[in-house]
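Here the complex is missing a single protein chain, while all its other protein chains stay put.
Letters are used for the chains, namely A and B, taken in the order the chains are written, and counting of residues starts over at 1 for each.
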Amino acid sequence: MKSKDAISRSVQKTGPYKVLSMVILVALAVLFIFPVYWIITGSFKDAAAINAVNPEWFPKSPTTDNFVRLFKNPALHWLLNSVFISVAAMGLTCITAAMAGYALAKKRFIGKTLVFSIFICAMALPKQVVLIPLLKEMSFLKLHDSMLAVILPTVGWPFGVFLMKQFSETIPTEMLEAVRVDGANELQTFIQIVLPIVKPGIGALAIFTFISSWNDYFLQLIMLNSKKNLTISLGIAKLQAEMSNDFGLIMAGAALGAVPIIATFLMFQKYFTQGITMGSVKG
Amino acid sequence: MKKALALVLAGTTVVCSLAGCGSSAKTEATAAPAAETTAAQAAAETAAGAAGTESPAADITLWTYPIGSFKDADTVNGFIASFNEKYPDIHVNVEYLDYTSGDDQVTAAIEAGTTPDVIMEGPERLVSNWGAKGKMVDLADLWDDDASKDIAATSEAIVAACKSPDGIYYEYPLCMTTHCMAINYELFEKADALQYINEDRTWTTENFGKALKALKDSGVDTTGVVYCGGQGGDQGTRALAMNLYSAQFTDADHTKWTMNSDAGLKGLTQLVDWTKDGSLSYDAGAVASDELQLFANGTTAMTFCWNASNEANYASSVAFTPYAVAFPSDDGKPELCGGIWGFGIFDNGDAAKIDASKIFIDYLCDDETQGPVSVKSTGFFPVRASFGNAYAGTEDEERMAVYSTFMPYLSDYYNVTAGWAEQRTAWWNLLQQIFGGTDVKTATDEYVAACDAATAAAK
Partner (left out) sequence: MLKKNAYTKRSKALVWRETVSAYLFLLPALIFFIGFVIVPMVLCLVTSFFNYTMNDYSFVGFSNYFEMFRDPVFKKAFWNTVVIVVVSVPTVTAFSLWVGSAIYQVNAVSRSFFRCIFYLPVVTGTVAVAVVWKWMFNKYTGLFNYALTHMGVIDNNISWLGDEKFALWCIILILFTTSIGQPIVLYVAALGNVDNSLVEAAEVDGATHLQSFWKIKWPSIMPTTLYILVITTINSFQCYALIQLLTSGGPNHSTDTIMYYIYYQAFKLNRYGYGNAMGVILAIIIAAFSALQFKMAKSGNED
């Protein structure tokens, strides 16, 4: 009885707080939904409605004209390029980072501290810092103006390694020992034991890599210059540059461009919204 | 193989020029490598002109900035198709740049060694940027006597703008215009402000001030917006500030920046005063395209970024009459910034491609039928006097006639001054500072010092 009282007391105590926090949450939700709402409705508005000084909250005379004009550009081709680049970067990053993360978390080896420290120091580095050298390197490798020039540097960024190392800390060492005793080789251990355990981590990393490579429009801009390689981010930026106030057209592009990212999110979110457990922080 | 072919072609040229059917000026080349080029090109022209059989073969790439319809794939592909009827073996691949990210792409391409062969823009990029940095090919053989005379007949300033200080031509121009401003005719009419504009579409600074007041009194909330959120369309704000009290932007030799002269300071101060009393607005978050949109919506009564091509672009989307006028000037004699667009060739070290590029440029600019068509597609005026009125007999004739009256006001093309790129950023930052309350003289002196330093560093 006593404990029940305590619980109900604590519920009552937090009552007004909960109401207040709900109010704030809903207000913020509006701030977050609104830009997206504005993109979607904007993509169906005509020029007059777009530039109206008194905003038109809902398109009075919805038009698909913006999409018609968008598809006069090879928008689907852009989309495909973006998907290709992001998926390739995502796949390669997940594989290399999962392997490296496992090694850093679960193996004792010479130079471990050094390697890990360098990864840590480099993981937040913005690519702008090395753009010109990267450009020269791609030119040297004869990769400039190919999608690899965008994919490879993305995979090289060490953030994924750090993340996967954190996840791999959760792998029980006894389990690894046990399968080793059973005679499993390193690769089998990795595929049968490690991968299933770090799956939520891979899910989180996949989404992170997909989105950041999708959004990295400046790297795309300087690495790709022929129109067959144009991506959707670049395409929208170009539309904005040429017709900066044709918001209807740009919003149509934006709406189209969001579809694959939302799809990726939905595909991978179950991995990490369910049982996410990160390993403790170790050096 | 290439050499042999060139020799044969050169031989043909000599024969042709002896027979008087070659373009004589083009065979009078001087340097040895250039001779090869010229010969090959002239020969190719004659050969193709004669039978259309022996056309040089090359794959070339053209990058265009959005100059009139040269941003439009249908138009450009049409040009290439007609070019290929004459030269079936030169394949032209086109990429379209925009003014926001185009320079970054070209820089990246230069550093990565993936530059296009032909690029279309104006002297500030072709001559004083990439040309001055040794990335471009000398186009002397396109500038033969005939072309030089023809273009000089339009304006000596064009010829001067297309070559470097040491006399090397890095641009072969196609078209030109003068940038002006435009007013919303109906709003001016309603405000009874049309009286301040002369019949020849010029006006004085004093009358401009009166017009602003009249507009305000008639209930126009935002008369005009001095945009300074970036470099887009900055020629308009420069021309506005310069003309108010007839200041010069640089000295005559393009070695020093001079907006801190008394006239320049007076003009800038006048702008600040107008924004303070509300007769004009400024927006440090807008560039020309934003301002144009406000004008097109009818929100503002004037735009400072106007020219023939803009009128053509906005003609269908405006519900009023855009009326082009010169920038106001204290003496009533405006000096308008010009735009000169044409082609340059990046030095990719492949003689065959360079030759093919020259043939392509020659075709687009000088071909008797294609030349005027190319010019018309830009919506500007031909640099060649011999093209006469390119718009005669077309639906654009009347509209273009208005803009041709501004041609005599074409000012010195100061855009070729070294340090131009630094200046452009410094300019919109200067405007942001003075509208934000910094003392005009202090800010302008700093701006001039920074620009002069950049000019000195570039030498």
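The rule we apply is simple: a residue touches a chain if its C-beta (ideal position, glycine included) is under 8 Å from a C-beta of that chain, and two chains touch if they have at least 3 such contacts.
For clarity, every value in this text was computed on a predicted model and none was experimentally measured.
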Next item on the list: In the full complex, which bits of chain B touch the chain not displayed? Write them out.
Entry: 103-104, 107-108, 110-111, 133-135, 222, 228-231, 283-286, 290, 294, 297, 299, 421-422, 425, 428-429, 432-433, 436
Notebook entry, point to check: In the whole complex, what residues of chain A lie against the chain that is missing from view?
Noted result: 3, 6-7, 10, 13-14, 18, 21-22, 25, 28-29, 31-33, 35-36, 38-39, 42, 50-55, 92, 95-97, 99-100, 102-104, 107-112, 115, 117-134, 136-137, 152-153, 155-163, 166, 173, 186, 190, 204, 207-208, 211, 214-215, 217-218, 222, 232-233, 236-237, 240, 247, 250-251, 253-255, 257-258, 261-262, 265, 269, 272-283
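The working rule: only the chains that are shown with their structure count from here on.
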Check: How many Å are there between the centre of chain A and the centre of chain B, using C-alpha atoms for each centre?
Finding: 42
Notebook entry, point to check: Once bound in the complex, which stretches of chain A touch chain B?
Noted result: 47, 51, 53, 132, 135-136, 138-139, 144-145, 221-223, 225-227, 237-238, 240-245
Notebook entry, point to check: For the complex, which residues does chain B have touching chain A?
Noted result: 66, 71, 93, 95-96, 98-101, 104-105, 107-109, 111-114, 287, 289-290, 292-293, 297, 299, 317
